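All protein chains but one are shown at their positions in the complex.
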Amino acid sequence: MLIINCPYCGPREQCEFTNGGEAHVARPSDPEKVSDKEWSEYVFFRSNPKGIYFERWVHSHGCKKWFNAVRDTSTDKVLKVYEIKDEKPSLADLENSNLTTPSGEPEVGSGNFTVRKI
Amino acid sequence: MKNLISSNSVDIKELNLNQILVRGLYTPSLNKQIKSQFKISLPQNNLQINQDKNIICSKNSFDQWSIILFQQLEFEIDNAIAKINEDEKILATNYSEGQIYLEISGENKISILNKITHFDFREKHFPLSTSAQTLIGRVDCNIYNLGNRLLVTCNRSFGDHLKDQLIDAIKF
Amino acid sequence: MKKKYSIFNIARNAFSNHENWQKMWRSPEPKKNYDVIIIGGGGHGLGTAYYLAKEHGLTNIAVIEKGWLGGGNTGRNTTIIRSNYLWDESANLYEHSLKLWEGLTHDLNYNVMFSQRGVMNLAHTEHDIKEIKRRVSANTLNGIDSKWISKEEIKKLVPIMNTDNLRYPVLGASFQPRGGTARHDTVAWGYAMRADEMGVDIIQNCEVHKILTENGKVIGVETSKGIIQSKKVGVVASGHTSVLAESAGIRLPLQSKPLQALVSEPIKPVIDTVVMSNAVHAYVSQSDKGELVIGAGTDGYNSFTQRGGFDVVENTIRAMVELYPVFGKMKMLRQWGGIVDISPDASPIISKCDIQGLYFNCGWGTGGFKATPGSANVFAHTVAKNEPHSINAAFSLDRFVSGKLVDEHGAAAVAH
Partner (left out) sequence: MSAKDNKDSPYIAFHQSVKFTFDGVKYKGFKGDTIASALIRNNIKIIGRSFKYHRPRGIYTCGIEEPNALVQILSEYSEPNTRATVKQIYEGLKIESQNRWPSLENDLSSVNNLLSPLFSAGFYNKTFMKPRGFWKKVYEPLIRKAAGLGKPPKPFKTKSTQLHHHVDIVIVGGGLSGLLAAKSLAKTKLKVLLIEQDSYLGGILKNSNKISTIESKDRASWIKDVETEIEYSKNIKVLKNTLATTYNYINYLIAIEDLTTGMMPLEGHADQILHKIRADHIILANGHIERLISFRNNDLPGIMLAGSFEKYIQRYGVIPNISPVIFSNNSSSFSLIKILIDLNCKPQAYVDSRSGDKIESSLLDIIHKENIPLFTNAHVEGCDGKKQVEEISIRDSEGIITKLKSKMLCISGGFNPDVHLFTQSKGVLTWDDKYLTFKPSKSFQNTIVIGSAGGLFQYSKLANDIDSKLSFLNHEPIVNINFELNESDNYSIEKLWETKHEKKSRWSKSFIDLQNDVTTKDLRQGIREGFDRIEHLKRFTTNSMGTDQGKISSINALGIVSEILNKKVSEVGTTIYRPPYAPLSFASIAGRSTYNFYDPERKTSIHEWHKKNGAVFENVGQWKRPWYFQSYLEENLDQAVQREALQIRKYAGVLDGSTLGKIEIKGSDALEFMNLMYTNNFSKMKPMSARYALMLGEDGMIMDDGIISKINDNHFIATTTTGGAAKVLSHMEEFSQTEWPHLNVFMNSITEQFCTFNISGPKTRLIMEKVFKHIKFDNESFPFMTFNNFTYLDSTIRILRASFTGELGYEIYVRPSIALKLWEDLFRFGKDEGLIAYGTETMHLLRAEKGYIIVGQDTDGSVTPQDMDLEWMIGKSKKDFIGKRSLTRSDTIRSDRKQLVGIKPINQKNIIEEGQHIILSSNVKPPVKMLGHVTSSYMSPNLGHSFGMAVIKDGKNLIGSRAYVSSSSRDAYEVEIMKSVFIDDENKRLVS
């Protein structure tokens, strides 16, 4: 179970939080003007990267506030937590599990280290 | 005020308190309004508690405060809330009857609470006169660290479930 | 040469001290070019290759597996098989699979140990009753053997269940007698063996880095063992499918989440049917080795770490020790997690896409094992004919644009 550092309450156990899926997904400002395909992108399609992932959390059993986080989904390491109003952090200053390939395994921290390239 | 249980150096009392929940962004006028009604000023940083004789005011988050009065008659509170609500940008709600209020004191209080909550009561994570919202026995609670006593509040309909688990943690 | 298995050929081999059993599959090095490449060596992938060879005569096929075949979700699920789904489209798909299960041991001449011990979905509230009775009625009219059973009938089937002294008492259940469980490893090995015999190359420890395309057409894949060309690529990589799709510029509406399961220590038989309970997120069956196989819910966040939080296990076990007091003195032997790819309507995606020659079979979420033969069969048709089979036509990728979803949230035993 993760420990997440709520920007308002400090580090708390993950059972106090609810995940809100991908962050920085802007709702079309004028929905009537977008095509069915673009609208379906907003409603149903979210990125699902193995590696650096910008996601939303809400401290649902705490201060009830939403915030964003950057997490490496190949190891679950939470790299950064920031408020909704802050803009998206750049990849440069984030410690990355530097996966050599999109679906590769990190050197440490993956559950699947028996997938060896013999 | 009802004494719920006191054994192996943990005492739990149930109090009848009044509470106001204030939502809105901090403005000097709001602070003036609260000061005039309740003689206490709004704390500045998150989770901090300002304490007066029989009143505490804690900042639960960047746009939320709870004011708990240890004794003040109900009708005065409704007037105060109506006054605060005059500002269209502020929402004040009377939370007195919808919650239960438990005062937990005694030397073993933390080791008992550690049986039913994951919350970290250590000083560095829960300093004196700060508050926190978390889960105790799977019930959403507010905890106020008032030194040798903790004030714990939760919604009334979860009250029995929380009290039963506290008593059970002490006895078993 | 076709391997034949029976008690007689085991006896014959016993005389030679089991020294001359044949290799079940070659796991060769990849050739330069194939007619079809299947990415993902799990049950669905290996099955697709088997049906492509057996029913569509395509044998110049490669199944590329990043790790060891059957090592992904095929080796990590709770092996439950049923077809009592709500909507007609799902019912047809899972029933098509159930019929294939019933003949699979004989098709493969390899015992997948499909044991039809019945699957029970418990109702704990009035709302559950309404929802389950609706599904039973739809199943009956779709020709699926599903019926509503009372608490007394439940007690007869599962004597150890405590139905009344519960926070949410058991009020009744749906029961599908033809449902049950199977041995997940032998499904993958059986398909792998027979596909290999028909000439399919199963390439293990070979990770696909990128799906290569040229002006809207697939031309092959770049892997850890070099470039392999093909005009047709089928992606059946469950949790990793969207990562591979991204490499070809295709976005899929999938989210990969950890799904946990656990087994208890082996004991003599104590529960013979499969019991599922949506309300308390817990389902259980007992394997032939005597271990209770218990499935939990998904962890609520995206992750590829094949593990999950201990709190999810706690919530499932809390419900189990109440529902079955006999489990009070049992112990958890092993606990693990898989990576399930969840789609917005909890239904699979078996579909072509905008790139010609690129096909996807994914989105199975928490319920993929039961669909293994059916999904492989219709996906083989889709890849071979470049047209979906009538059974999987509704599970196209563009249903999310039109809005014609197949919402099976209620049916999945696990509310996500």
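So that you can tell them apart, the chains are marked A, B and C in the order they are listed, and the count of residues begins at 1 in each.
Note that contacts are C-beta pairs under 8 Å (C-beta built on N, C-alpha and C of every residue); 3 or more make two chains touch, one makes a residue touch a chain.
Note that the coordinates shown come from a computational prediction; the quantities given were computed from them, not determined experimentally.
Q: In the intact complex, which of the depicted chains does the undisplayed chain touch?
A: Looking at the complete complex, the unshown chain comes into contact with A, B, C.
Q: Please pick, from B:Asn94, B:Asn108 or B:Ser129, the residue that touches the omitted chain in the full complex.
A: Of all options in B:Asn94, B:Asn108 or B:Ser129, contact with the hidden chain holds for B:Asn94.
Q: Mind pulling the subunit A residues that touch the left-out chain?
A: 1-3, 13, 18, 20, 27-28, 30-32, 34, 36, 39-40, 42-44, 56, 58, 60, 64-66, 75-76, 84-85, 107-114, 116, 118
Q: Could you list which residues of subunit B touch the chain missing from the display?
A: Within subunit B, the residues that touch the unshown chain are 21, 23-25, 63, 74-75, 78, 85, 88-91, 93-95, 97-99, 114-122, 125, 137-139, 155-158, 160-161, 164-165, 168-169, 172.
Q: Residues of subunit C in contact with the chain that isn't shown?
A: So the residues of subunit C touching the unseen chain are 5-7, 9-11, 13-15, 17-19, 21-27, 67-71, 75, 88, 105-106, 109-111, 113-116, 124-127, 130-131, 133-138, 140-144, 148, 160, 162, 165-168, 183, 185-186, 189-190, 204-205, 264-270, 272, 286-291, 305, 307, 309-310, 313-314, 317-322, 325-336, 344, 401-405, 407, 409-410.
Operating definition for what follows: only the chains that are shown with their structure count from here on.
Q: Tell me the shape of the graph of touching chains, choosing from line, ring, star, complete and other.
A: Here the contact pattern is a line, an open path with two ends.
Q: Roughly how many whole angstrom separate the Cα centroids of subunit A and subunit B?
A: Distance between chain centres, rounded to whole Å: 33 Å.
Q: Could you grab the centroid distance between subunit B and subunit C? Build each centroid from C-alpha atoms only and quote it in angstrom.
A: Their C-alpha centroids are separated by 49 Å.
Q: Would you pick out the residues of subunit A that each touch at least 2 other chains?
A: 15
Q: Where in subunit B do residues touch at least two different other chains?
A: none
Q: Given the complex with subunit C, which residues does subunit A contribute to the contact?
A: Interface residues on subunit A, with respect to subunit C: 1-2, 14-15, 18-19, 21, 36-37, 40-41, 43-50, 53, 55, 71, 73-76, 101-104, 109-112, 114-118.
Q: For a test of understanding, state which residues of subunit A touch subunit B in their complex under the given definition.
A: So the residues of subunit A in touch with subunit B come to 8-13, 15-16, 59, 61-65.
Q: Which bits of subunit C are touching subunit A when the two form their complex?
A: Within the complex, subunit C contacts subunit A at residues 66-68, 71, 205, 207-210, 224, 237, 240, 242-244, 246-247, 251-256, 300-307, 309-311, 337, 341, 344, 400-403.
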